[in-house]
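Coming up: chain A.
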Amino acid sequence: MTGVSTLLSVHDVDVHYGQICAVRGASLDVAEGEVVTLIGANGAGKSSLINAICRLRPCGEGHIRFRGQDLRALRADELPGLGLVQVPEGRRVFGRLTVMENLRLGAFCRKAARDELETDLAAVLDLFPRLAERRDQAAGTLSGGEQQMLAIGRGLMAKPAMLLLDEPSMGLAPRIIDVIYGAIAAIAAKGVSLLIVEQNAFLALELARRAFVMEAGTITLSGPAASLVDDERVRAAYLG
Partner candidate 1 sequence: ETKGPVTDENGVVVVPAGEPLQIGSFLSLTGADAALGIDARRGVEIALEKIGATYKGHPVEIVYEDETCSPEGGQTAATRLASNPELVAVLGPSCSGAGRAGVPILWQHKVPVVGVGPTSPTLTAPTRGPTFDGFVRVSFNDNATGKFAADYAFKTLGAKTAATLHDGSVYGEQVVRTFEAAFKAAGGEIVASEAVGAADTDLRPVLTRIGTKKPALLFAPLYVSTGAYLVRQMGEVASLKDTELLATDPILAPAFLTAAGKAAIGVKVVGIDFRPETLGPAYQGFVETYKSKFGEPPISSFHAYGYDALGLLLAAVDKAAVEKDGTLYIGKKALNDALHATAGYDGLTGKLSCSALGDCASPVYAVWEFTSEQPDSYALGTNPKRVDK
Partner candidate 2 sequence: MLVLDEVSIRFGGVQALSGVSFRVADGAIHSVIGPNGAGKTTLFNAITGVARLSAGTVSLAGARIDGQPPHVISRQGIARTFQNVRLFGSISVLDNVLVAEEARPGSVPGLLATLACLPSARRAEQAAREEAMRLLADVGLADAAGRAARTLSYGDQRRLEIARALATRPKLLLLDEPAAGMNPQEMARLTDFIAGLPARFGVTILLIEHQMRLVMGISDRVTVLEYGRCIVDGTPDEVRAHPEVLRAYLGGRTATRALGLEAAPSGVST
């Protein structure tokens, strides 16, 4: 790949679940500081691809590079330390831990000073006041939307260089979606690269510079977000 600015590059990746082939020969790349979105129907293989990038799934023959380093030689838990962090689909908060414990775990990979962590915590709680109200409640008892906020907040606590967001707006009230996308935009503005998987394609395409469309396990379209928004097929399928 060309040059300096490519942060994440995925080339020819396959994901299999036993017999089922969920992703076939997918390639994509994200440049330093870029916001990219990946859209596609249910079951297209978006989450599978994201999980392959994060080393939660074996990825066949292709290669995955982050800052030029081959991720295939690393374990999933080594990635956050490199600055690659995923906010997984379906929230997956630690149900028995409290809200604060969840957030602190988000910063597990950082070797930051205590007060630095405290300021970051305060920033997240500021973003989601609801979480501040629930700080000592077990995360499992939060409402769905509150859990989603927590998952995103937890991802932010890692101060990543690149954030993979898998359906961040799922289950959120319209107003909160605005808040979250506002926050995501703010993060992007700070130079964090983003790869967003989104069903709400409007939102994603609005924020992203480039987009990839996935269908039945392969990436079928890619290009600047603006041009995709105008693509007839995309409009029909994903913008409704």
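We adopt the following convention: a residue touches a chain if its C-beta (ideal position, glycine included) is under 8 Å from a C-beta of that chain, and two chains touch if they have at least 3 such contacts; residues count from 1.
Regarding candidate selection, all candidates are chains of the complex that A comes from, given by their letters.
Values in this document were obtained by computation on a predicted structure and should not be read as measured data.
Note on this complex: chain A touches candidate 2; the remaining options among 1 or 2 do not touch it here. On the side of chain A, the complex with candidate 2 involves touching residues 17, 20, 39-44, 47, 89-91, 130, 134, 137, 141-146, 148-149, 167, 169-178, 181, 199-203, 205-207, 209, 224-226, 229-230, 235-240.
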